[in-house]
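The complex appears here minus one protein chain, its other protein chains still in place.
Up next is chain A:
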Amino acid sequence: MSDETKTATRHKPPAATVRQRSQRELVLRRFLRHKAAVVSLVLFAAVVLLAFAGGALWRYDYADITSAVSVPPSLEHPFGTDNLGHDTFAQVLRGTQRSIEIALLIALLAGLVGTLWGAFSGYYRGITDSVMMRIADLVLTLPLLAVAAVLTRGTSGSWWFVALVIASLQWAYVSRVVRGVVLSLREKEYVEASRALGATDRWIIFRHLIPNALGPIIVNVTILVAAAILVETALSFLGLGVQPPDTSLGLLVSEADTAVSTRPWLFYFPGAFIVVIALTINFIGDGLRDAFDPTQRKVRT
């Protein structure tokens, strides 16, 4: 996380350029120079496409029970089948869908709440800031396990609820980052100028502060997506995540825990998908960090 805080405190507003919109172009160009990030983006898009389109096209549905029980990978069942005859490939595709949906929802909710919370806290400072940040501190101390255990009781463990539970804790990280950026942004001349022109607090926050803090926000939310996938896996392993008959990558891997020596394909394929998704997102985040924050880019000396 410290890498991000570093980015945050160092983030500088874009230098004035001649052509309009060129800030966006610059960011895009810098991103495209990061090869690992571009390859990752393509790979991630491919995985998403495979999961969402491929799942519908594949000859088996994730809930289908075939006559082949516990067969190793073959042409008929590329990822093998489990002890009930479920086609593992279909299940992995479905799990990938759910895991990505969960991760994106977490990033969206936590990003949104965290941004607003951090921006207001950093802008108003003083007692508002103290109270809001103490609340964020409090949320950071709550153990995810305990919160998940309580909140998922009695519910069916539907995917959006799992996302909601995780997001209800993760927003606090985002709010800390955003607050840090806003604290330095609010002292800038353009904010003062805007205020002198009679701008309201709300105008300054939504028109000046948040747009200028967007770089670090996007970077952090991207990394949050990767973290969310891993958190969902951990929760499912402890039995507090998505519940059957629905499935997620985390649930698939944890169900395969006992089968790892007898039917290893049940364990390795979903796990590999988790690694690929988290890895590509982390690289994309790294590329975005470089793209948004040219000051961090090391010059060759």
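By our rule, a contact is a pair of C-beta atoms (placed from the backbone, for glycine too) under 8 Å apart; a residue touches a chain by one contact, two chains touch by 3 or more; residues count from 1.
In this text, contacts and distances are computed from a predicted model.
As stated in its UniProt record, the chain not included in the shown complex is "Peptide/nickel transport system permease protein", which appears among "Electron transfer flavoprotein subunit beta", "Polysulfide reductase", "ABC transporter substrate-binding protein" or "Peptide/nickel transport system permease protein". Touching the chain that is not shown, out of A:Gly126, A:Pro143 or A:Gly198: A:Pro143 (per the contact rule at the top). Note on the undisplayed chain: of the listed residues A:Ser175, A:Thr233 or A:Thr247, the one touching it is A:Thr233.
Taking the complete complex into account, A:Arg134 is the one of A:Arg59, A:Arg134 or A:Arg207 that touches the chain left out.
Listed here are the chain A residues that touch the chain not shown: 2-3, 6, 36, 134, 137-138, 141-143, 145-147, 149-150, 153, 226, 229-230, 233-234, 237-238, 250, 253-254, 257, 260-261, 267, 271, 274-275, 278-279, 281-283, 286, 298-301.
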